[in-house]
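Only one protein chain is missing; all other protein chains are in place.
Our next item is subunit A:
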Amino acid sequence: MTYAQSKALSTPASISTASAEQPKISVIGTSAYLIEAPGAFDLLAQRRIWALAHAVEPWPEIREVVPGVTNLLVILKQTPEEPAQFEARLRHEWDGARSIDLTGKTVEIPVTYGGEHATDLASVCDYTGLTDREVVRLHWQGNYTVVALGSAPGFGYLHGLDPRIHMPRKTVPSLRMLKGTVTIGGMQTGVSVLTGPNGWNSIGLAELPMFDPMKDPPALLAPGDKVRFVPERIEL
(Lines give C-alpha, C1' and ligand atoms only; values in the text may rest on other atoms or scores of the structure.)
Protein backbone atom coordinates (compact mmCIF):
# COMPACT_ATOMS: atom_id res chain seq x y z
CA MET A 1 0.00 0.00 0.00
CA THR A 2 1.30 3.45 -0.76
CA TYR A 3 0.50 6.61 1.13
CA ALA A 4 0.53 10.18 0.04
CA GLN A 5 2.18 12.36 2.67
CA SER A 6 -0.70 13.42 4.88
CA LYS A 7 -1.79 17.00 4.66
CA ALA A 8 -1.83 18.54 8.11
CA LEU A 9 -5.35 19.84 7.74
CA SER A 10 -8.54 19.29 5.80
CA THR A 11 -10.17 21.91 3.59
CA PRO A 12 -11.15 25.20 5.24
CA ALA A 13 -14.91 25.76 5.54
CA SER A 14 -14.69 29.47 6.18
CA ILE A 15 -12.03 32.16 6.40
CA SER A 16 -12.13 35.44 8.35
CA THR A 17 -9.65 38.18 9.24
CA ALA A 18 -7.14 38.20 12.07
CA SER A 19 -5.98 40.39 14.98
CA ALA A 20 -2.55 41.99 15.41
CA GLU A 21 -0.92 40.47 18.54
CA GLN A 22 2.59 39.03 18.21
CA PRO A 23 3.28 35.32 18.54
CA LYS A 24 6.32 33.87 20.32
CA ILE A 25 8.73 32.21 17.89
CA SER A 26 11.46 29.92 19.22
CA VAL A 27 13.70 27.19 17.82
CA ILE A 28 14.36 23.57 18.67
CA GLY A 29 17.88 22.91 17.43
CA THR A 30 18.62 24.15 13.94
CA SER A 31 15.64 23.41 11.73
CA ALA A 32 12.45 23.39 13.79
CA TYR A 33 10.57 26.61 14.57
CA LEU A 34 7.79 26.78 17.14
CA ILE A 35 5.22 29.55 16.73
CA GLU A 36 2.99 30.06 19.76
CA ALA A 37 -0.18 32.12 19.42
CA PRO A 38 -0.60 34.89 22.00
CA GLY A 39 -3.57 34.85 24.37
CA ALA A 40 -5.90 32.20 25.67
CA PHE A 41 -6.37 28.59 24.66
CA ASP A 42 -9.48 29.20 22.59
CA LEU A 43 -10.75 28.24 19.18
CA LEU A 44 -10.00 31.70 17.78
CA ALA A 45 -6.28 31.23 18.43
CA GLN A 46 -6.48 27.67 17.16
CA ARG A 47 -8.15 28.71 13.91
CA ARG A 48 -5.41 31.23 13.25
CA ILE A 49 -2.81 28.51 13.86
CA TRP A 50 -4.63 26.30 11.37
CA ALA A 51 -4.59 29.18 8.88
CA LEU A 52 -0.84 29.59 9.39
CA ALA A 53 -0.33 25.84 8.89
CA HIS A 54 -2.25 26.01 5.63
CA ALA A 55 -0.18 28.95 4.40
CA VAL A 56 3.22 27.52 5.33
CA GLU A 57 2.78 23.85 4.40
CA PRO A 58 3.32 24.36 0.64
CA TRP A 59 6.61 26.28 1.05
CA PRO A 60 9.29 24.25 -0.74
CA GLU A 61 11.75 24.26 2.18
CA ILE A 62 9.19 22.75 4.57
CA ARG A 63 9.44 19.11 5.58
CA GLU A 64 6.48 18.99 7.97
CA VAL A 65 4.11 21.30 9.79
CA VAL A 66 2.74 20.05 13.08
CA PRO A 67 -0.21 21.97 14.53
CA GLY A 68 -0.23 21.85 18.34
CA VAL A 69 -2.49 23.41 20.94
CA THR A 70 -2.57 27.07 19.78
CA ASN A 71 0.91 26.61 18.35
CA LEU A 72 2.59 25.34 15.22
CA LEU A 73 5.88 23.49 14.80
CA VAL A 74 7.44 24.09 11.39
CA ILE A 75 10.16 21.60 10.47
CA LEU A 76 12.52 22.49 7.63
CA LYS A 77 14.21 20.05 5.27
CA GLN A 78 17.54 21.77 5.96
CA THR A 79 19.04 24.22 8.39
CA PRO A 80 18.33 27.67 6.91
CA GLU A 81 21.33 29.75 5.85
CA GLU A 82 19.57 32.88 7.08
CA PRO A 83 17.54 31.95 10.17
CA ALA A 84 16.56 35.55 10.90
CA GLN A 85 15.06 35.90 7.44
CA PHE A 86 13.11 32.72 7.84
CA GLU A 87 11.74 33.85 11.18
CA ALA A 88 10.74 37.16 9.62
CA ARG A 89 8.83 35.30 6.91
CA LEU A 90 6.99 33.33 9.58
CA ARG A 91 6.08 36.52 11.43
CA HIS A 92 4.89 38.10 8.21
CA GLU A 93 2.75 35.06 7.45
CA TRP A 94 1.30 35.15 10.97
CA ASP A 95 0.42 38.83 10.56
CA GLY A 96 -1.50 38.01 7.43
CA ALA A 97 -2.92 34.74 8.71
CA ARG A 98 -6.63 34.80 8.99
CA SER A 99 -8.82 32.42 10.85
CA ILE A 100 -10.01 29.23 9.26
CA ASP A 101 -12.65 26.87 10.46
CA LEU A 102 -12.17 23.28 9.37
CA THR A 103 -14.88 21.04 8.00
CA GLY A 104 -14.65 18.37 10.65
CA LYS A 105 -16.68 15.23 11.18
CA THR A 106 -18.32 14.32 14.46
CA VAL A 107 -16.93 11.32 16.34
CA GLU A 108 -18.80 9.72 19.23
CA ILE A 109 -16.63 7.93 21.76
CA PRO A 110 -18.37 5.50 24.14
CA VAL A 111 -16.80 5.62 27.62
CA THR A 112 -16.94 3.60 30.81
CA TYR A 113 -16.48 6.30 33.46
CA GLY A 114 -15.07 5.33 36.85
CA GLY A 115 -14.21 1.74 37.62
CA GLU A 116 -10.80 0.16 38.05
CA HIS A 117 -9.05 2.21 35.35
CA ALA A 118 -10.19 5.62 36.65
CA THR A 119 -7.33 5.69 39.12
CA ASP A 120 -7.18 9.49 39.34
CA LEU A 121 -10.89 10.27 39.61
CA ALA A 122 -10.64 10.62 43.40
CA SER A 123 -7.79 13.12 43.15
CA VAL A 124 -9.70 15.12 40.50
CA CYS A 125 -12.57 15.31 43.02
CA ASP A 126 -10.17 16.42 45.78
CA TYR A 127 -8.62 19.05 43.56
CA THR A 128 -11.84 20.44 42.10
CA GLY A 129 -14.07 20.03 45.17
CA LEU A 130 -16.66 18.26 43.04
CA THR A 131 -18.24 14.85 43.52
CA ASP A 132 -17.28 12.04 41.16
CA ARG A 133 -20.75 12.23 39.57
CA GLU A 134 -20.30 15.92 38.82
CA VAL A 135 -16.82 15.41 37.38
CA VAL A 136 -18.10 12.70 35.06
CA ARG A 137 -21.19 14.68 34.06
CA LEU A 138 -19.18 17.81 33.26
CA HIS A 139 -16.83 15.68 31.16
CA TRP A 140 -19.42 13.91 29.01
CA GLN A 141 -21.62 16.97 28.62
CA GLY A 142 -18.77 18.85 26.94
CA ASN A 143 -18.63 19.62 23.23
CA TYR A 144 -15.06 19.05 22.16
CA THR A 145 -13.05 20.07 19.13
CA VAL A 146 -9.89 18.25 18.04
CA VAL A 147 -7.29 21.00 17.95
CA ALA A 148 -4.26 18.84 17.17
CA LEU A 149 -2.90 15.32 17.03
CA GLY A 150 0.33 14.30 18.65
CA SER A 151 2.37 12.66 21.39
CA ALA A 152 1.36 9.18 20.16
CA PRO A 153 -0.14 7.84 16.91
CA GLY A 154 -3.68 9.17 16.55
CA PHE A 155 -3.85 10.90 19.94
CA GLY A 156 -6.13 13.93 19.75
CA TYR A 157 -5.85 17.02 21.93
CA LEU A 158 -9.37 18.22 22.64
CA HIS A 159 -10.59 21.72 23.34
CA GLY A 160 -13.76 22.26 25.29
CA LEU A 161 -13.04 20.88 28.77
CA ASP A 162 -15.16 22.63 31.41
CA PRO A 163 -12.84 24.88 33.47
CA ARG A 164 -14.35 23.40 36.65
CA ILE A 165 -12.57 20.11 35.91
CA HIS A 166 -9.20 21.45 34.77
CA MET A 167 -6.60 19.40 36.63
CA PRO A 168 -2.77 19.70 36.42
CA ARG A 169 -0.72 16.84 35.05
CA LYS A 170 0.71 14.47 37.64
CA THR A 171 4.23 15.00 38.98
CA VAL A 172 4.77 11.24 38.97
CA PRO A 173 3.33 9.66 35.80
CA SER A 174 1.47 6.35 35.88
CA LEU A 175 3.93 3.80 34.57
CA ARG A 176 1.54 1.62 32.64
CA MET A 177 -1.67 3.41 31.77
CA LEU A 178 -3.94 1.33 29.50
CA LYS A 179 -4.60 2.25 25.89
CA GLY A 180 -8.07 3.82 25.72
CA THR A 181 -7.84 5.57 29.08
CA VAL A 182 -9.87 8.80 29.13
CA THR A 183 -7.72 11.46 30.71
CA ILE A 184 -7.51 15.09 31.81
CA GLY A 185 -4.22 16.97 31.53
CA GLY A 186 -4.44 20.60 32.57
CA MET A 187 -7.10 22.26 30.42
CA GLN A 188 -6.98 19.41 27.92
CA THR A 189 -8.64 16.04 27.67
CA GLY A 190 -8.06 13.02 25.47
CA VAL A 191 -8.08 9.26 25.03
CA SER A 192 -4.69 7.53 25.33
CA VAL A 193 -3.76 5.46 22.28
CA LEU A 194 -0.84 3.42 23.62
CA THR A 195 -0.35 1.49 26.83
CA GLY A 196 2.53 3.04 28.72
CA PRO A 197 3.70 5.89 30.94
CA ASN A 198 1.24 8.78 31.14
CA GLY A 199 1.14 11.90 33.27
CA TRP A 200 -2.49 12.79 32.67
CA ASN A 201 -5.32 11.98 35.08
CA SER A 202 -7.40 8.91 34.37
CA ILE A 203 -11.20 9.11 34.74
CA GLY A 204 -12.50 6.34 32.47
CA LEU A 205 -11.90 3.93 29.60
CA ALA A 206 -12.90 3.96 25.91
CA GLU A 207 -12.45 1.08 23.50
CA LEU A 208 -12.81 2.82 20.14
CA PRO A 209 -9.67 2.20 18.00
CA MET A 210 -8.08 5.58 17.31
CA PHE A 211 -5.27 4.56 14.91
CA ASP A 212 -4.61 1.92 12.26
CA PRO A 213 -1.28 2.17 10.42
CA MET A 214 -2.70 0.28 7.42
CA LYS A 215 -5.55 2.75 6.88
CA ASP A 216 -5.31 5.97 4.91
CA PRO A 217 -5.52 8.23 6.83
CA PRO A 218 -4.25 6.12 9.74
CA ALA A 219 -5.74 8.33 12.47
CA LEU A 220 -9.47 8.34 13.28
CA LEU A 221 -9.39 11.96 14.46
CA ALA A 222 -8.27 15.03 12.54
CA PRO A 223 -7.95 18.68 13.54
CA GLY A 224 -11.33 20.37 13.34
CA ASP A 225 -13.31 17.22 14.17
CA LYS A 226 -15.95 17.41 16.88
CA VAL A 227 -15.91 14.81 19.64
CA ARG A 228 -18.66 13.76 22.01
CA PHE A 229 -18.12 11.34 24.87
CA VAL A 230 -21.06 9.01 25.35
CA PRO A 231 -21.27 7.55 28.88
CA GLU A 232 -21.81 3.88 28.19
CA ARG A 233 -21.40 2.91 31.83
CA ILE A 234 -20.72 4.89 34.97
CA GLU A 235 -19.13 2.86 37.77
CA LEU A 236 -18.86 4.98 40.88
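Keep this in mind: a contact is a pair of C-beta atoms (placed from the backbone, for glycine too) under 8 Å apart; a residue touches a chain by one contact, two chains touch by 3 or more; residues count from 1.
Methods note: contacts and distances are computed from a predicted model.
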Omitted chain (choose from "NrfD/PsrC family molybdoenzyme membrane anchor subunit", "Lysyl-tRNA synthetase class 2", "Allophanate hydrolase subunit 2" or "Dihydroorotase") - UniProt protein name: "Allophanate hydrolase subunit 2"
Residue among A:99, A:112, A:174 or A:188 that touches the chain left out of view: A:188
For subunit A, residues in touch with the removed chain: 1-3, 5-6, 8, 24, 26-32, 34, 36, 41, 63-73, 75, 78-81, 83, 148-155, 157, 168-169, 171, 185-186, 188, 193-194, 196, 211, 213-214, 217-219, 223
